[in-house]
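The structure under discussion appears below in the form of structure tokens.
Missing here: one protein chain of the complex. Every other protein chain is in place.
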Amino acid sequence: MSNVIDTLVPKVGVITGITDETPDVKTFKVNAPEGGKLFEHMPGQCAMVCVPGVSEGMFSITSSPTNKEFQEFSIKKCGSLTDTLHSLQVGDMITVRGPYGNNFPVDTVFKGKNLLFIAGGIGLAPLRSVINYCIDNRDDYGRIDILYGSRSADDLVKLKEIQEVWMNVPNVNVYLTIDREQEGWDGHVGFVPAYLEEIGFSTDCIGIVCGPPIMIKFVLQGLKKLGFTDDQIYSTLELRMKCAIGKCGRCNIGNKFVCKDGPVFRFDQINELPPEY
Amino acid sequence: MPMINGEFRPKIVAFCCNWCSYGGADLAGSSRLSYPADVKIIRVPCSGRVNPMFILRAFERGADGVIICGCHPGDCHYSTGNYYARRRMTLLFSMLEYIGIENGRTRVEWVSAAEGVKFQATMNEFVDKVKSLGENVRLGDLRCKD
Amino acid sequence: MQGLIDRLKALLADGTVARVIGWKKGDMSYNPTPAVFNSAEELDEFVYDGFCGANLSKMMIDATKLEGKTAVLLKPCDSYSFNQLIREHRVNRDNAYIIGIACRGKLDIERAKATGIKGITDVAGVEHDGADTVTFKTLYGDKEVAYNEILLGRCYMCKGKEHVIADEVIGESKDTAVMDRFAQVEAIEAMSSAEKFEYFKKELSKCIRCNACRNVCPCCSCRKCVFDSTKFDTQQKANVDSFEEKMFHIIRAFHVAGRCTDCGECSRVCPQGIPLHLFNKKFIKDIDTFYGEFQAGKDPEAQSPLTAFTFEDVEPKIVSERSKG
Partner (left out) sequence: MLKISIDKLSALYDAIAANNELILPVRKAGVVDYASYEEGADVAIDTLKTAKSPKNAFFPQFETLYNVNKKIIPTDASAEEGACEGAGVALRSTLSVEMAPLVDKDFVIFGIKPCDVKGIEVLDNVFLAEPVDNFYKARRDHGILVTMACNEPEESCFCSAFGIDAADPSKAKADVAVWMADGNLYWKAISPKGEALTESVKSVFEDSDEAAVEATKASIEGILAKLPNANLSLDMWGKGVLDDRFYSPVWDEIFKPCLACGTCTFVCPTCQCYDIKDYTTKDGIQRYRCWDSCMYSDFTMMAHGNNRNSQKERFRQRFMHKLSYYPDKNDGMFSCVGCGRCVDKCPQSLNIVKVIKAFEASKAKEGQA
């Protein structure tokens, strides 16, 4: 056995908890076999999660670095790897390597600022890491607004945490919305971009957007209408990745590799890239 | 090479159609007609379901012989499936021979549900034949070898 | 050639066709590229000479979906491929205008280079009505080779000079066959099992899995190839040991068996010079022997032998019986 460790060679992780978030999203708690976390990360970074024999994929780490016990991945069932992941149970082992990519500038640009998080569906996963980081370091940041929407009330990821934790933190406002009317839902109904314009946030904050591409497109238009500029909006991108270290050559958009130079980009940076994402 | 008590025991994959040959295998079993345990049966809806890729894949993964059993021509549950299979397998076997795979590692046999005895005899014969050819080294993947 | 260009320009001008698929001059004298010409102006770069070996019929799959007719230049052997595509409903015949062009065999630059020619700066004598010798001007002196000495391998087993489908034919083709089309297959059949295995092992181990053979093949027109499927356990790009190559090439030949017109493009494009046509020819020969002579693409209505059967078909055991006898 070789002693050299290569970044392409993963660590073994144990699934120590699985939460059913929605009909097609599960959150997996992952620990090192000897207990504790596999590695440290920063909000917005990703890891390559692999079911050996099936495939490997890049997933954002949804737990905050302030969580010292374990790491979490919220994963939507949509392909062969994620199907298999959903069939796993507590006590199963997977392999994980990471962390990869850059992170949201939580300790620099974001510090002391008001933050507006806008997420759709599973897009909450990467933002949750930032939100919890900010909540755990509450004094470092100003007002926090969270606008989160999903197809239906059943598709809202981490609803319990949103209602029981986030809504009770001082100076944090949570706005929830679902696409269509639903029995038992007394909250807002409508698409995220429409709700955004309805609420009309002031531009004294940094916007952080993640969700399906079509939502991002219209949210961006909405934010622009409200007076936001591209350099105060951040997002996180995702493309197919194999190596996660900028070598395998597939996740580039122009001369930037999403895995190494991203996944977090400011919109003025994204606008400079060719439209191949 | 898998040896048991100093004797070579080939791995044989048998694709049996659900309607005739699998019944034939069943009958052989319930009539206590013995044939070597080296034969692993895979049930398919029809011999026409057997994709040439199944056969190559079986060899890759370590099979020493592959046999396809179906209903007798004219008796196919789906009327004509085995006629197509017959053409395909003839061409495939000819190709395997052409690229230098030993003759006799592949075979097609028509076995009805009433032919338990034929099933037993066919399997015994086929296992003997493959045994005489020895281990399949030409079509396997090195990574699957012991 | 000017006559041909004028004719193409006329077809564009009178609205008979909206575009032409032909060959565009290369940056060297022997590497024309297949190209789509949309205007008379673009046709100034048109070329047709001995190096235009590419079979353009597969480009018609996309082209006949476009608005207006597309003219395509097909050599006699290419016309079989086009017919086969009609048979498989992959091209829209109504949107195609087929110009049968004359062919006197196409040249193989690799074969020329194998005679020791290198540093080619210019080539003369390759036009259809050109001389019997090809003159290569090179950095290392001029060389002459007989046209018929440096043909593509397939041309020595030419299927004939007639187009099986065409809206008009321009010029007179030549039958360049000098050997039996199954002679190479028979030579291999005569080998012992071990020799056969060694032969194919040596050839196939050169394979780099670039998929050029598949992508150029007019019969391989599946929207998604089984070897690209993520749901199927193929080790598509791994050439780890000889198995995967065998698997790929056997299955590919099998999938086109009964449909392959024997156009020879697979062998022409292989960057490693693997004689891939030997697989296809073997299937054709077997089909001819077992089920009666069949030339795919000859008749766009004909039933493929692998989607047909007779009650009297031979049993698979003929293979082992035949080899014993």
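Couple of notes before you dig in:
As written, the chains take the letters A, B and C, and residue 1 is the first residue of each chain.
We take it that a contact is a pair of C-beta atoms (placed from the backbone, for glycine too) under 8 Å apart; a residue touches a chain by one contact, two chains touch by 3 or more.
Since the structure is predicted, the reported quantities are computational estimates derived from the model, not experimental observations.
For the options A:Val106, A:Cys134, A:Ile162 or A:Cys243, the residue in contact with the chain missing from this view is A:Cys243.
When the whole complex is considered, the residue among C:Ser193, C:Asn211 or C:Ser323 that touches the unshown chain is C:Asn211.
Across A:Asp139, A:Glu164, A:Asp186 or A:Glu276, the residue that sits in touch with the chain not pictured is A:Glu276.
Here the missing chain is touched by one residue of A:Gly79, A:Gly187 or A:Gly227, and it is A:Gly79. The omitted chain makes contact with subunit A at the following residues, 1-2, 4-12, 14, 16, 31-35, 52-56, 78-80, 82, 89-95, 239-240, 242-243, 245-255, 274, 276-277.
In the full complex, subunit C touches the hidden chain at residues 26-28, 31-36, 54, 59, 118-121, 138-140, 202-203, 205-206, 208-212, 214-216, 228, 230, 235, 237-240, 268-269, 271-274.
In the analysis below, only the chains that are shown with their structure count from here on.
Once the centre of each chain is set as its mean CA position, subunit A and subunit C turn out to be 51 Å apart.
Those residues of subunit C that touch subunit B in the shared complex are 188-189, 191, 193-201, 226, 233, 240-241, 243-244, 246-247, 250-251, 253-254, 257, 279, 282-283, 286-287, 290-291, 305-307, 309, 311, 313-320, 323. By the touch criterion stated above, subunit B contacts subunit C in their complex at residues 52-53, 56-57, 60, 73-74, 80, 83-84, 86-104, 106-108, 138-143.
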